[in-house]
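Removed: one protein chain of the complex. Kept in place: all other protein chains.
Let's look at subunit A:
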Amino acid sequence: MIPFRAALFSSLVLLAAPVCAHETAGKYGGRVTDAGSYHVELVTKGQTVDVYLLDGSEKPVPAAGFKATAILVIDGKPARVALAPADANRLTGQAQVPLNAAPKGAVQLTAPDGATASGKFN
């Protein structure tokens, strides 16, 4: 009986995939988008690029072990920013040029197990 119930339950969980908006305002003042199974919030201020790592239900995910690259379009030119884990669920990096408030671009995450995911900001 146990496999039967477990299988039924797991199939129900898998079928009920989480549905959420593509790009929303985040609690750190940035924009949130999907990156694979994670949600990432992009906050740009001056030359600093911060990416907050969240799971599907907006819970913080520890950033330790993660790597990330942000490619942001600034004044019609792509700028590549390498991001390293800082505190808690934040990855941070410095851009060469000052950024505007909501640049277009994408963030690519590399999890500690080598899996990658990317999210797009319009």
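Simple rule for what comes next: contacts are C-beta pairs under 8 Å (C-beta built on N, C-alpha and C of every residue); 3 or more make two chains touch, one makes a residue touch a chain; residues count from 1.
To be clear about the criterion, contacts and distances are computed from a predicted model.
Missing from the rendering is one chain, named in UniProt as "Multidrug resistance protein MdtA" (options: "Multidrug resistance protein MdtA", "NADH-quinone oxidoreductase subunit J", "Anti-sigma factor" or "Succinate dehydrogenase cytochrome b subunit").
Only one of A:K27, A:K45 or A:K104 touches the absent chain when the whole complex is considered: A:K104. The residue touching the chain not shown here, chosen from A:T24, A:S37 or A:Q94, is A:S37. Counting the whole complex, the residues of subunit A in touch with the unshown chain are 1, 3-4, 7-8, 10-11, 14-15, 17-20, 22, 34, 36-37, 56, 69, 71-73, 76-78, 80, 104-106, 108, 115-120, 122.
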